[in-house]
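Here the complex is missing a single protein chain, while all its other protein chains stay put.
Letters A, B and C mark the chains as written, and numbering starts fresh at 1 in each.
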Amino acid sequence: MSDTLLPLLVALPLLGAVLAVAAGLASERAAAAVTTLVLAAQTGLAGWLGSQAVLDGPLSVGVGGFVAPYGIELVVDGLSAAVLVLVAVVSLAVLAFATEDAPGGTAFYAQYLLLVTGLSGMAVTGDVFNLYVFLEITGLATYALVASAGTGRSAVSALKYLLFGTVAASLYLLGVGYALMATGTLNMADLATELAAAGYDSPLVLASFGFIVVGLATKTALFPLHTWQPDAYADAPDSVSALIAALVSTVAAYALLRLIYTVYTPAFFEAVPVARDALVAFAAVSIVVGSVLAVTQSEIKRMLAYSSVSQYGLVVVGLAIGTPAAVFGAVVHLLGHAIMKGGLFVAAGAVADLTGARTVDEYAGLADRFPVLGGASAVLMLAMVGVPPAVGFAGKWYIALGAVRAGSWPVAVVIFASTLLTLAYFALLVERMFVAPASESVLAATDGGRDGDDDTDALGPSPPSASRPSRRALALVVGAAVVAIVLGVVVTDLGTALEPTIDTLLSP
Amino acid sequence: MSLSVPVAVVLLFMLGSALAAAVIRDVVGSIVAFAGYSFGVAVLWALLRAPDVALTEAAVGAGITTVLFLLTLARTTVTRSDRFEGISLRSGLAVVAIVVTVGATVPALPAVGDPSAPILAGDVSQYYLTNAYDQTGVTNVVTAVLVGYRGFDTLGEVAVVFAAGIAMLLVLRREAFV
Amino acid sequence: MTDIASLRPALAVAVAAAAVVPILVSARRPNLREGWTVLAAVGSFALVASMLPGALDGTVYVADFGPLVAGVEFSLRADPLGLLFATVASLLWLVTSFYSVGYMRGLDEDDQTRYFAAFAASVAAALGVAFAANLVTVFVFYELLTVATYPLVTHDETPEARAAGRKYLAYTFGGGVAVLAGTVLVATMADTTAFTAGGIGALANADPVLARVAFVLLIGGFGVKAALMPLHSWLPDAMVAPTPVSGLLHAVAVVKSGVFGIARVVLDVYGVDLTSALGVGLPLAIVAAATLLIASVIALRQDNLKRRLAFSTVSQLSYIVLGIAVLHPTSIVGGLMHIPAHAFMKLTLFFTAGAIHVETHTDDISEMAGIGKRMPLTMLAFGVAAAGMAGIPLVAGFVSKWYLLLGSVGAGQTVFAVALLLSGVLNIAYFWPVFYQAFFESADDHDAKPLVEFSLGGESRSLLPAESEPDPGTVTDGGHEDEDDHHHGGPPAGGWEHRGWRGGESTWFMLGPILAAMTGAVVLGVIPGTAVFLRLVKVIVTAATGVAV
């Protein structure tokens, strides 16, 4: 019976967007309130349906009573349940920060809900063309939200993102076209059997795989297809950066996982090992280059953005290796990265609101003045580096275990080295925050400062007004840090919950 | 079907106008060439027995899109030029990469109009053709699939348009909303 | 051995970890804050000590917390080897807590709250390393130990301290990665990473090449913290940290966690037999022997007392590794015995160095001529501990070195016995000048140190500042002006004043711990059988090798 409620996961935020516009006619606060209510309801719905899917096995429904493969099928298994819940929870949490940080306005809230619509749609659909439609909704909403910063810079970044994103989605569509050409069907489950019948070494199937992977890898921002991403993250409003860094690429990577294992199935990799090797190599390069680029950044948000390039490399390596442990590790890292990176972007936003600091150097001495914010950020960074027992370690452990079991030694080396690569940029920041003399912007944000020899009042009016981080931002960052650790501690429970799903995915 | 003269002419026209849109630096000229190209595409689709799509393309591709381009020019600036675009290493490489990878698959594609191709002979298309009228009562199967079997796509399509509208508000009329 | 489910190992870790919170909260009330530290130290030592009798009777306390990652339990297990390390760490933490108070207040340091919080966290992590029941759990605490000690290394916040901190992180996280890689390999080969006395059986059937690779990764990873050459260079740099940190963490907790890890790998993961069969024991022994000799020679050349002690640590740690790597039961007894022995002696030495720094701001040995007059008790303690380091009887070092020698000879590897003896001579060579400087020279008539300056025969000269020059270094109490200028130490004009033997030289917050640590070193040397450590070590070795020692 809960099957029939699946379309609601998409309809609810879509309807919410309409409602938000309607409420916005009354007042902007009403729009914000509607958005909050809708996302809370979405969280409840996703949690409920997700738990059903985990406990009683996958839910599926043909929309409008048209059965698959003729109609569009929506499917929620353990994996999509996890992504759905992540989308709902993170968007609700970030909204708390967005209401005080972002440009606001009715259009902003409506677009925010449309982004959730697109992401939820991508997570629940069982049809490859339907996925394209939601990919584009997600894209459109993201471009607009990036540009909502209102600066010229953000408009340029959004346009660049739009051009890249459209080409990526078009390549995905071309891949769908090849698959359709080879099989005549669009339903994922149906495609799995039809593609096998068409023969995995058929040029059409290979081309479809190649275009779909390249398209989604661009959306996921793997090197060298990442070039839209740092600008977009850096120039978006801080809350939007947090939202898209946590969710947009995450769901794209989820889609990649879904297509590789539900549509192409492990048998495809068996038949065409070079496809797997290419994907692994591609992602491994992304890990290394992303980190190197992150080290060279002076701006915090850009550094975090390049860090994502590297971290998604790790995720894709895991899912490409394709042993149960590696795929589970990829999923854990996907979820964990969303939490950690989202928290870090919120922290970056809160710091910018507080002190105006946006570069690594300006972060100097931050933790002395704002110990809780600094401490929670440091926990998130160390979690990202892979210090146990946080979730960053758990993901890395499973991916590495999978790589070693699969005997992919060079990949194992890259995965292990990724710890040090990640350390390279985060350690620098931690050092600045904790044990460097305070920067001017940090000094300006606090009264005088401990050293007392700089009379900060003489520095003139400083842009930031607050002297302590907003309670919401602080709660989000601390919350993210706590979740990152808790998720790492309960990772085996997550493993138990997702085991049937992953076994099904990986069964030939 | 082997290549017929009308199709060949349309294809050549499309190619020519697309190429013109590409190389002309003059933006207005490029837009005009693009409109011509879109029109060519619409005609091609009519010839390929896709009247609904042809109509939409004529209205949306050749019509609305062109208007949008011109409106944009009206609100920004018109770059006049009587020169052509050059070619750089970057674009050259990209073009070669695309032509080689996509081109390599062409021999493997079923011939245009081959009735045994999976899309035509496959279960899904045949199911639509056989059952659409009985199940939906609509004689045009394209419409039946659009609003019936794949209605969820159409909902998504509506969401896309909605999102685009909101996006325009966010991007252009920001001041009014803040 | 019988396993008993008990929360005690976990509580010992938890008490130290939990202390972080009240310490941070009571930041504005230093006395209360230090009270928490002492309370936590007493608490966790009491918990650790309460498990000792059981351990000697073959009881193992196990606290199990369910799976950490698939197939690996998060489990703490107080077996004899773990207890050996935990007892040393928690007992010396208690001693160091008092000393820290004296030291930090004596220097009026900044960020004392952060210091005490990080200190408690570090000890908690070290106890976690001690009690961890498998490689993954060890890795968890090993990494947390790195994180917790980082703020202590960089405590001064000077560019020098930050550079040392960077180096520290790079080295130790690099080591952590190697440990993780080795752990993953072991998990893949044996399907378990749980420590088993005598080694994990399934490893014996694994691919020998992979097994060797995993061994090298694990030993290399732990070897970073154990400061095996050439992975040692973070340790001397980390001496920019406050002296209690150098003393407890960089002579006891952190470096010993590396040595301890090596012991775990050799004894409880691979087992003596497999290590020997794989032929990896001998190369490790050679590395250890080379380290202990080279580090001793380098120590000779260090004028900064803390750096000399650091290289001495590098050298002494290799005694332990050598003892284990020789794989003879007696040598293993010696190696393991050296864990507490070295801890007590080196802590004494660092404490004295710190006391000298607090009281006189003198860091360089060349400026210490005659300082025995100024700080007689301190320098006496220094002498006792240094004698122990060199292996002179009646101090702890003698006992462990005796077993090491016996073991090396017993194993037929006499060359290592020679290395040990040679190193004993070098130990005397680098400690004796300090002692000699302190008691037998005076500031205005002192010999150059031939071994340090390579000027044979030495020469007489005065260290005293020219009379007319105003001396910035005459600071025996009150604040100090400039941290960066470390040349403001040395004897005041007119030489060191004379202070009595009853504690006039410093505060009892420092003297007490110094004497306590020294007493520990002597007790271990005089009645090793009565003090619990030797019995514990014998239980461990019997379980690991099957041979009663």
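Everything below uses one rule, namely that a residue touches a chain if its C-beta (ideal position, glycine included) is under 8 Å from a C-beta of that chain, and two chains touch if they have at least 3 such contacts.
Just so it is clear, contacts and distances are computed from a predicted model.
> For the chain omitted from this view, which of "Nitrogen fixation protein NifU", "succinate dehydrogenase", "Cation:proton antiporter subunit C" or "BioY protein" is its UniProt protein name?
Answer from the record: the omitted chain is "Cation:proton antiporter subunit C".
> Out of all the chains shown, which come into contact with the hidden one?
When the entire complex is considered, the left-out chain reaches A, B.
> Among A:2, A:36 or A:166, exactly one should touch the missing chain; which is it?
With A:2, A:36 or A:166 as choices, the missing chain is touched by A:166.
> Quick one: which of A:15, A:33, A:155 or A:372 touches the chain that's been left out?
Going through A:15, A:33, A:155 or A:372 one by one, A:155 is the residue touching the chain not shown.
> State which residues belonging to chain A touch the missing partner chain.
These residues touch the chain not displayed: 129, 132-133, 136, 139-140, 143-144, 147, 151-153, 155-156, 158-159, 162-163, 166-167, 170, 173-174, 177, 180-181, 184, 186.
> Just checking the interface: what residues of chain B touch the absent partner chain?
1-3, 7-8, 11, 14-15, 18-19, 21-22, 25, 27, 30-31, 34, 37-38, 41, 44-45, 48-53, 56-57, 60-61, 64-65, 68-69, 71-73, 75-77, 79, 85-88, 90-91, 94-95, 98-99, 102-103, 106-107, 109-115, 117, 119-120, 124-126, 128-134, 139-142, 144-146, 150, 153-154, 156-157, 160-161, 163-164, 167-168, 171-172
Keep this in mind: only the chains that are shown with their structure count from here on.
> Going by C-alpha centroids, which chain is farthest from chain C? Tell me that one.
Greatest centre separation from chain C goes to chain B.
> Which one of the chains is closest to the middle, using the mean of its C-alpha atoms?
Chain nearest the overall C-alpha centroid, as shown: A.
> State, to the nearest whole Å, the distance from the C-alpha centre of chain A to the C-alpha centre of chain C.
Each chain reduced to its C-alpha mean, chain A and chain C end up 44 Å apart.
> What's the distance between the Cα centroids of chain B and chain C, rounded to whole Å?
Chain B and chain C have C-alpha centres separated by 72 Å.
> So how far apart, in whole Å, are chain A and chain B when each is placed at the average of its C-alpha atoms?
31
> Where in chain C do residues touch two or more of the other chains?
In chain C, nothing touches at least two other chains.
> What residues of chain C sit close enough to touch chain A in their complex?
66-70, 74, 136, 139-140, 143-144, 146-147, 150-151, 154-155, 157, 161-162, 165-166, 169-170, 173-174, 176-178, 180-181, 184-185, 187-188
> Over in the complex, which chain B residues touch chain A? Could you list them?
Interface residues on chain B, with respect to chain A: 101-102, 104-105, 107-110, 117-125, 127-128, 148-153, 155-157, 159-160, 162-164, 166-167, 169-171, 173-174, 177-178.
> Could you please specify the touching residues of chain A with respect to chain B in the complex?
7, 10-11, 14, 17-18, 21, 28, 63-64, 66, 69-72, 74, 103-108, 110-111, 114, 117-118, 121, 129-130, 133-134, 136-137, 140-141, 143-145, 147-148, 150, 155, 158, 174, 178, 180-186, 190, 194, 198, 202-204, 207, 210
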